[in-house]
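Removed: one protein chain of the complex. Kept in place: all other protein chains.
Which chain is which? They are A, B and C, in the order written, and residues in each are numbered from 1.
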Amino acid sequence: MKTRPGQSTKGVSSPSKSYASNQEIRWCPGCGDYSILKQVQSVLADENIPKEEIVFISGIGCSSRFPYYLDTFGMHSIHGRAPAIASGLRAIRKDLNIWVVTGDGDGLSIGGNHLIHLLRRNFNMNVLLFNNEIYGLTKGQYSPTSPLGTVNKTAVWGTIDLPFNPLKLALGADATFIARGLDIDPLLLRQVLKRANQHNGTSLVEIYQNCNVFNDGAFSVLTDKATKKDNTIVLEHQKPLFFGVNNDMGIILDGFSPRIVKLSEVSENDLWIHDEEDSLKATILTRFFDNPENDGFPRPLGVLYAVNRPTYEDQLRGQKKMAIEQLGQGNPYELFKGKNYWEVK
Amino acid sequence: MKTRPGQSTKGVSSPSKSYASNQEIRWCPGCGDYSILKQVQSVLADENIPKEEIVFISGIGCSSRFPYYLDTFGMHSIHGRAPAIASGLRAIRKDLNIWVVTGDGDGLSIGGNHLIHLLRRNFNMNVLLFNNEIYGLTKGQYSPTSPLGTVNKTAVWGTIDLPFNPLKLALGADATFIARGLDIDPLLLRQVLKRANQHNGTSLVEIYQNCNVFNDGAFSVLTDKATKKDNTIVLEHQKPLFFGVNNDMGIILDGFSPRIVKLSEVSENDLWIHDEEDSLKATILTRFFDNPENDGFPRPLGVLYAVNRPTYEDQLRGQKKMAIEQLGQGNPYELFKGKNYWEVK
Amino acid sequence: MSINTSELRENIVIKFAGDSGDGMQLTGSQFTETAAKYGNDLATFPDFPAEIRAPQGTLYGVSGFQLHFGSTRVHTPGDEYDVLVAMNAAALKTNIKNLKPGGTLIINIDGFDDKFLRLAKYDKLDNPIEDEKLLSNYTIHKIAITQLTRKALEDSGLGIKEIDRSKNMFALGYVYWLFNRKTDFTENYLEEKFSKKPKIFEANIKVLRTGYNYGITVEAASSTTEVQAAALDKGIYRNIRGNEALAYGIIALAYKTGLDVLYAGYPITPATDILHELAKHKNYITTFQAEDEIAAVTAAIGASFGGGLGVTASSGPGIALKTEAIGLAVALEMPLVIINVQRAGPSTGMPTKTEQSDLLQAYYGRNGETPLPVLACNSPADSFDIIYEAGKIAIEHMTPVMVLSDGYLGNGSSPWSIQDPDLLPEIDIPFANQDHIKDGKFMPYLRDERLSRPWAVPGKKGFEHRIGGLSKENETGDVSYDPENNQLMVELREQKVENIAEFIPEIKIKAGVEKGDILVLGWGSTYGALMSAVTDCHDQGLKIGFAHLRYLRPFPGNLEKVLSQYQNILIPELNNGQLIKIIREKFNVDAIGMNKVQGLPFTKNEIINKIQDILKSE
Partner (left out) sequence: MSINTSELRENIVIKFAGDSGDGMQLTGSQFTETAAKYGNDLATFPDFPAEIRAPQGTLYGVSGFQLHFGSTRVHTPGDEYDVLVAMNAAALKTNIKNLKPGGTLIINIDGFDDKFLRLAKYDKLDNPIEDEKLLSNYTIHKIAITQLTRKALEDSGLGIKEIDRSKNMFALGYVYWLFNRKTDFTENYLEEKFSKKPKIFEANIKVLRTGYNYGITVEAASSTTEVQAAALDKGIYRNIRGNEALAYGIIALAYKTGLDVLYAGYPITPATDILHELAKHKNYITTFQAEDEIAAVTAAIGASFGGGLGVTASSGPGIALKTEAIGLAVALEMPLVIINVQRAGPSTGMPTKTEQSDLLQAYYGRNGETPLPVLACNSPADSFDIIYEAGKIAIEHMTPVMVLSDGYLGNGSSPWSIQDPDLLPEIDIPFANQDHIKDGKFMPYLRDERLSRPWAVPGKKGFEHRIGGLSKENETGDVSYDPENNQLMVELREQKVENIAEFIPEIKIKAGVEKGDILVLGWGSTYGALMSAVTDCHDQGLKIGFAHLRYLRPFPGNLEKVLSQYQNILIPELNNGQLIKIIREKFNVDAIGMNKVQGLPFTKNEIINKIQDILKSE
């Protein structure tokens, strides 16, 4: 568990239902958010984190309604600012288990700056970025992740803004943990969420989420049974990269260039071995789909990158401790007086 | 020239002085900004851009006083927003030559989001990021580029925020042009500025600038005669990477890992050949100094990366043209009436 | 057998209510467009749930569309309904209290099974459609709309979900019959909308006609109802929503001035519809969806600096984010139009509901002394005029201008007497010229008789200049820390805005007496309710007058005089008292406030009651 490693022995595992609040869930029927909620609840239960130690902070958007549905502490704040709110919370509360829930609009459009600053600072928390490539709550405008040429209410002639590649951007901002999951691949999502929660630092999890009302099927090639295996690749640390309906395709690195190969044609030893700690390889992985040369590459899922770096709050506390040792913490009267006081009698 | 390629034949080259405004320059004596101003004026003159077609937009900071000192159009706006202002201007004015001047605080702290969105959109303009690793105008607080452990007014116990690596962040945001110059290497700076100006898209030029009042010597190893050659490497497209006081050091790529070699020990053919269009190599270049493994690497200067991608304004104009062709541009009365009007007589 | 009798009515208020998935907005707007075609005056009030797709059958998932149409002037969507169409139990429950005694209640009985009753929190033993006492108050039409729709489409080859989705057409067809209106407008609409989905098109048409025919067949009503065309002024009309009218006004500004208009926005409810509309018209203007509200307003400022006209819109929280940049535009004296389609606050509040609580923010919500003109639309159609006037002021007086609309106006609609853009007032663009050059130097802050400065656009040789947010010397615009100059500039900017009073129309008494016991003074979207209420009270012989502010800063020059003609000033607002503060302060008038902060517009009766209270307490 994220904040108290020894915790899980503390009690019996809570059933995930006990993490559900008494509020009626108000997403559209069929929305991918339901599945994500379920997996999060189940991970909280598996990790056996006491409800009262959990805080969910969100911005504004469909996804950002998330905290209402968990019987933990939570704040549904304002658009784009959840990372900053959570940073302030974490700065004084090392003991809590903190989650940020955001969307592609909330986290990358209005909130992009807070997100990249959070990543470089590396406050320990889990950021779940629900990427549905659309603004759901405001009813269907394009977002910073909508593919080029997307036609919708605000892009009548098609978008011309190159979308962000969120995980690539995160690497540019020196993220220590980046991962990707799918709303309707519960097993993988739970695994990724657990890893994120165990990471000590900011973990950014991009979750592809279907908005069945305004952007239905955006990820269907990645989720439909028929196409999924050929179009996704699940990464595992120190395991070779292979994929495909019959698990018969692999990826090798030819210099800097990844290439797809048939397993029948190369030995498994020649395949690219996933190394979570290699940021350059992670960079190549993030580019599997926005580099035109890499057309046809499977979408990497799982943990792309994970390294350790001191968290902001640990360093902050270190400084605080040092300051207390040096300066004490008692009545600040002496501080106030300073050296140049005088007395009037 | 940026906006009118055929321009330079238009008239005689203007002396750079004619680009100076009548305002007294009010930077601290000795500030690196003076030299940058001079090089910019000289590039404007060399490129022979008519004064009235030039616009400088800046935010707030010492660096952002820049527009006042040029006899062109200019706006000294508000903190962090220059990229957005310039985007709005460019959206309707394809004909101008637009420059954004910003600082490490202005452009990367409060303005970070506008900057990364500008880069992905690729509006054609030149962004000059004066990086002095400090907040100058507000008198010496740390900035998002201050090295870890920096001690100053707001970091009495040393900074604990991992600094941004601006060019790496820019690559993460899909910049099409990134380059780096030094305030007091006029020749190189002019070359870089010219290239930036010729690039059709957003060109981000990071300029290391000495703030001799609050952060004196931050870049002295890169600028002092004695250390400069060993600590910088000037990139040239399709040229091998070598450097050093005696030009006797080179860099090779060993898999993904750059290694410093003595020229005496390898043949020039084995050196890394700079390829401006290779984004992965550019990524490695940006990491020369923030990867602990790369300790002792020279700081890359010049153009790290430059590729072409359609500019935002060109695509916007394309859509506008299409719309005009399809819908006309005359009196919108018919549009207003729509189909469901009725007449009261 | 058909019914031949037809009752003549002046005004009808009809409410369509059902699940948000039931297509009530479409049903309502189709009926509205048809009413418009028949020449009725009208006002609409769509009312959506906060959720995108709330679960079926729940109380909070009820979506409603209210239409008031008539052969006389219509000012509001109406307080109470003559006709209520309730597609399920939740729709009935949330709306029945506003159905007039004796009104017509059309019920889809298939929406009242156990499940629907439970979701609507009715005890299943108390099914309202079997509650004789309740029903006896109304004329009841119980119809198994869902069943009949399914029946009609049983051979359509469509799935049950798709079939059920067209049951709103049954209701619409039935109501068309009830009001003696043809279905052809809607048929044309369906044809266009589903041109690529012929099966769906055919199903919808079939159900629409089934509903219509059902009316004929079962002789459900003793008579149908006739509402004749209204006696509007001569002209070409269309029905228009407020946000659409704002968009068209912006297009008119682009067309008339020839300026490149940049509309830069960031999505937010309820302002986004303006962007949706404008995005279609790239032939007239450029739209830019920015990364946030700050980028939107600053991009607009950039466009204005470039000699275009920058326009931006948002709602409450988004406007808050823009305030720093608006301050820059004030300091620069830059034309800029900012639209605030207000919604219920504070903070996120109730984003889909209406409120007027950003007036003080418009006045004072910036750091430093930052006066700017504030205008407010009073009806959906008026939004066109207001935005055009705002643009004219922004350009002619070189100033940012704030336009206040709200969710009620933005989503609601009213008939608009379409204006030929060629006949709109001319706009005089204060471009810089040689007169603004002194000793060879362009003077960007040399002022004309309006105190307005010249606009010098990049590209114009000899007019190079730099401007910024630092204190500027008058005339030269150079940075200046001179104390007296700073005071002068603060005063000049204030005076410039005050002077606009000379360029705007005086305020007129819109209803009632010119002198008397009470003046009802309103602003913005409450116009309709106040107008109707005062008209009624005046008809009853009360000495009451009604004036409505479209210009809130500066006020019309004669406002003080008008106020002095009445014993009492009543200021009803959909906020906790904002205009009243400004009026009290400016004119030392002890006005009476009336405040509603419920996300809902005033009803006429609320106003009438308040007026009567005041007169009683005298």
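Rule of thumb we're sticking to: a contact is a pair of C-beta atoms (placed from the backbone, for glycine too) under 8 Å apart; a residue touches a chain by one contact, two chains touch by 3 or more.
For clarity, every value in this text was computed on a predicted model and none was experimentally measured.
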Field: Chains on display which the left-out chain touches in the complete complex
entry: A, B, C
Statement: From C:E369, C:D448, C:E475 or C:E560, the answer for touching the chain not displayed is C:E369
Selected from B:L137, B:L167 or B:L285 as touching the chain missing from the view: B:L137
Statement: Touch rule applied to subunit A and the missing chain gives residues 21-23, 50-57, 60, 67-68, 70-78, 81, 84-93, 95-96, 113-114, 117, 316, 319-320, 322-324, 326-329, 331-333, 335-338, 340-345
Message: Tell me which stretches of subunit C touch the chain missing from the display.
response: 50, 60, 315-317, 319-321, 323-324, 327-328, 330-332, 342, 344-350, 353, 355, 357-358, 360-361, 363-370, 468-471, 481, 483-484, 486-487, 490-491, 494, 575-576, 581-582, 584-585, 588, 590, 596-600
Field: Contact footprint on subunit B, counting only the chain that is left out
entry: 26-29, 60, 62, 76, 78-80, 105, 109-110, 112, 135-139, 141-142, 144, 153-157, 161, 213-214
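In the analysis below, only the chains that are shown with their structure count from here on.
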Of B-C and A-C, pair with higher C-beta contact tally: B-C
Field: Intercentroid distance (Cα basis), subunit B paired with subunit A, Å
entry: 30
For subunit A paired with subunit C, centre-to-centre distance based on mean C-alpha positions, whole Å: 40
Task: Using mean C-alpha positions as chain centres, tell me how far subunit B is from subunit C in Å, no decimals.
output: 44
Query: Hey, what residues on subunit C touch two or more of the other chains?
result: 282, 291-292
- prompt: Got the subunit A residues that touch at least 2 other chains?
  reply: 109-110, 112, 144, 157, 161
